[in-house]
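Apart from one protein chain that is not included, each protein chain of the complex appears where it belongs.
We just call them A, B and C in the order they show up, numbering each chain from 1.
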Amino acid sequence: MRGGREVFCGLDFAVSAGTALAVTGRNGAGKTSLLRLIAGLLPAADGKVVLHGGEGELTLAEQAHYLGHRDALKPALTVMENLLFFRDFPGGTMSDPETALNAVGLNAIAHLPAAYLSAGQRRRLSIARLLVLRRPLWLLDEPTAALDAAGQTAFAGLMAHHLAEGGLIVAATHGPLGIPATTLHIGPAIEAVP
Amino acid sequence: MAVIDLANPTRFLKLVERVLPWLALATAVTLAIGLQQSLAAPDDYQQGATVKIMFIHVPNAWLAMFVWGVMSLSALGTLVWRHPLADVSAQAAAPLGAAFTFLALVTGSLWGRPMWGTYWEWDARMTSVLVLFVMYLGLIALWRAVEDPARAARAAAILTLVGAINLPIIKFSVDWWNTLHQPASVLRAGGPALDNAFLIPLLTMGVAFSLLFVTLHLAAMRNEILRRRIRSLRMMQAAQGAA
Amino acid sequence: MFGPYATFIVGSYAVVAGVIGALIVWVAWDHRRQTATLRELEASGVTRRSARGKTAAP
Partner (left out) sequence: MSALAALLRRDIRVALRVGGGALIGMLFFLTVVVLMPFALGPDLALLRRLGPAILWLGAMLASLLTLDRLFLADSEDGSLDLLVMSRTPLELTCATKAVAHWLTAGVPLIVITPALGLLLNLDLLATAAVALTLIAGTPALTFTGMIGAALAVTLHRGGLLLAVIVVPLSIPVLIFGVAASTAAITGPLSFGTPFSILCALSLASFVIGPFAAAACLRQRMD
């Protein structure tokens, strides 16, 4: 439901450990809404999203990373300060921030304010957020937007690694992800005018 | 020629490097003489020893207005001639002006307490200086609100000029407001005919404080140029660091 | 020394000295910090103008 309008219905899908799901569909089909719904940021009108075999007491949202269009960076803070907040606040198994920055190639400018970063660099920093804190489910909304070719390849490697460790990925995308993925095509909403 | 030379920040830095020690020395010497003269000055027959406060109060009050003048000129430089040093000058001057205005207010208040029995009176002159202080703080807040100094400079320049036009109007209206509410002001600082015994130390202190401002202003401008240089270096570093 | 108003006179001179002193210290400290940072940056290989190559950011 968005703005009181039914965005999609009758959707039923499963993603198992170590696999990725690419959600495709034209603009406005509801890809972002689907991701936000899984992340618990939107209420579902009907039905539910279940994660089997996670940590029992936690909700799905608390075991997922959501990488949205907006990168959640504070321009006044340095790259490292932003990343440390992403590591310390959400909760999960923490890992070394230096390694995460290395993986996205930002380690040389960790001390600079995020305000100095270009769009692609901001994206890389957001991706570092997925690495610095381990959560099994990655919800990615157009993850490769603003990344150059090298960045896309590197990110595909990171995603493959995540899958190899038994993680799950649900990504809304227009282009190829660079990793093997099942495709879920969201069609135009069924015109169900009551 | 000289002006064109100064337009180059690197040359300006070199000049500051050369001039600054001498300026600091001159400030220290004048200040020492001024302080000595102030101490030696006789007590006023009406105000007693408190007249000594005048020697630091008046120069500060004078600088409070003078610095806004400097900033207005710099603002013109920013808007009209786009002089590369103009916004640096304006930015460096704002905190100094605020500090001098603050000192004028505090010393005036400490002078007022023994003379009028109150720290603060909504007298026309004091009120306009207070408004000036608020405007300085607003200007500093504006500088701080925008991360990119070049963008902040234009906004601050416009505000400075509007302030320069508005200040006389504010002063005028405050005068009017005050005479409407409170006729026959009893507050009169010093007297129109100042005796030489007071005038000479006052002038010396005035020169000393002006020199102090010039010294601090140049030093602060130098810091600001360095800060901007660091900023642009870091931006480049950010652009390169992603490779 | 200054009669009954000594506190006010000494107080106002002290405030002025304090604020001016703070300004001087701040300017000097700022200068030291900026030059140090600049030197550090130049030592780490970031130079002005020269390296302004188009290492286009993604």
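In this section, a residue touches a chain if its C-beta (ideal position, glycine included) is under 8 Å from a C-beta of that chain, and two chains touch if they have at least 3 such contacts.
Small disclaimer: the values here were computed from a predicted structure and weren't measured.
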Where the missing chain makes contact, among the chains that are shown: A, B
Of the residues listed, B:35, B:65, B:79 or B:131, which one is in contact with the missing chain? B:131
Chain not shown, touching residues in chain B: 109, 118-123, 127, 130-131, 134, 137-138, 141, 144-147, 177-178, 181-182
Residue numbers in chain A that touch the chain omitted from display: 36, 39-43, 58, 61-62, 64, 66, 68-77, 81, 84-86, 88-92
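Convention: only the chains that are shown with their structure count from here on.
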Please tell me the distance, in whole Å, between the geometric centres of chain A and chain C computed from their C-alpha atoms. 44
Give the residues of chain B that touch two or more other chains, as numbers and ranges in rising order. 234, 237-239, 242-243
Among all residues of chain C, which ones touch two or more of the remaining chains? 57-58
Could you list, by residue number, the parts of chain B that touch chain C in their complex? 43, 48-50, 52-53, 56-57, 60, 95-96, 99, 102-103, 106-107, 110-111, 113-114, 212, 216, 219-220, 222-223, 226-227, 229-230, 232-234, 236-240, 242-243
Taking the complex as given, what residues does chain A use to touch chain B? 75-76, 105-106, 108-109, 112-113, 115-118, 120-121, 124
Which residues of chain B touch chain A once you look at their complex with the stated criterion? 147, 234-235, 237-239, 241-243
